[in-house]
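Every protein chain but one is kept in place in this view of the complex.
And then chain A:
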Amino acid sequence: MVTRLPEAGLERAGRLGPAIAVERRAVRCGRPSGGVMEDERSFSDICGGRLALQRRYYSPSCREFCLSCPRLSLRSLTAVTCTVWLAAYGLFTLCENSMILSAAIFITLLGLLGYLHFVKIDQETLLIIDSLGIQMTSSYASGKESTTFIEMDKVKDIVINEAIYMQKVIYYLCILLKDPVEPHGISQVVPVFQSAKPRLDCLIEVYRSCQEILAHQKATSTSP
């Protein structure tokens, strides 16, 4: 079967000579038009805070979405510290025990460190790689990173779902995982961007890009 060879491949096939006259289809990866496309846009989350979505298109099969949450505000930090210390001072005037003041300082410091390390998420990243999988990373304010990787075999689909959150109904993006037992069933729903909670416009951007890659993945996958 004769296939159309690109220019460079044809040249190379000719040089090898008649000894190795095998039909070949030489393929080169990484088209010159590909590259790292980066762009940044600003969105808002469900409470009205500012979010920055950074998109990086490494290649047609690999895309990354990075959502930055608003940082810890100095105002709230000052307010909490002042409240705790005023309460401690009030107790001190009642009990005349200076341990209360040192305990209050200790508690404030430990509380702040614990909050930065375990609670405050600075950035959430979604990396989708065709035929490999989807990776979600949360970076905390103290530098800690927590990563989850889901293989592409387990991913059924990415959808935007609605949920009741406190007194609101919000949209969120989630990954549906296949059920190993039942072919049309869903074993788990994994929400994405849980702490950033962006609004629908941001979600639609991410959803469209992910669907392009998933469609490509389904078209070229060898297993049914």
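Rule of thumb we're sticking to: contacts are C-beta pairs under 8 Å (C-beta built on N, C-alpha and C of every residue); 3 or more make two chains touch, one makes a residue touch a chain; residues count from 1.
Quick note on the criterion: contacts and distances are computed from a predicted model.
Asks: Suppose you had to identify the omitted chain by its UniProt name; would it be "Glycosyltransferases", "AP-3 complex subunit beta", "Trafficking protein particle complex subunit 3-like protein" or "Phosphatidylinositol glycan anchor biosynthesis class Q"?
Replies: When "Glycosyltransferases", "AP-3 complex subunit beta", "Trafficking protein particle complex subunit 3-like protein" or "Phosphatidylinositol glycan anchor biosynthesis class Q" are compared with UniProt, the left-out chain turns out to be "Phosphatidylinositol glycan anchor biosynthesis class Q".
Asks: Please identify which residue in A:148, A:161, A:187 or A:211 touches the non-displayed chain.
Replies: A:148
Asks: Given the contact definition stated above, which residue among A:58, A:85 or A:207 touches the chain not shown here?
Replies: Reading the full complex, the residue touching the unseen chain is A:58.
Asks: Given the contact definition stated above, which residue among A:108, A:131 or A:194 touches the chain not shown here?
Replies: Result: among the candidates, A:131 touches the missing chain.
Asks: Which chain A residues touch the hidden chain?
Replies: 1, 3-6, 12, 15-16, 20, 22-36, 58-62, 64, 127, 129-132, 135, 137, 147-149, 151, 153-154, 180, 220-223
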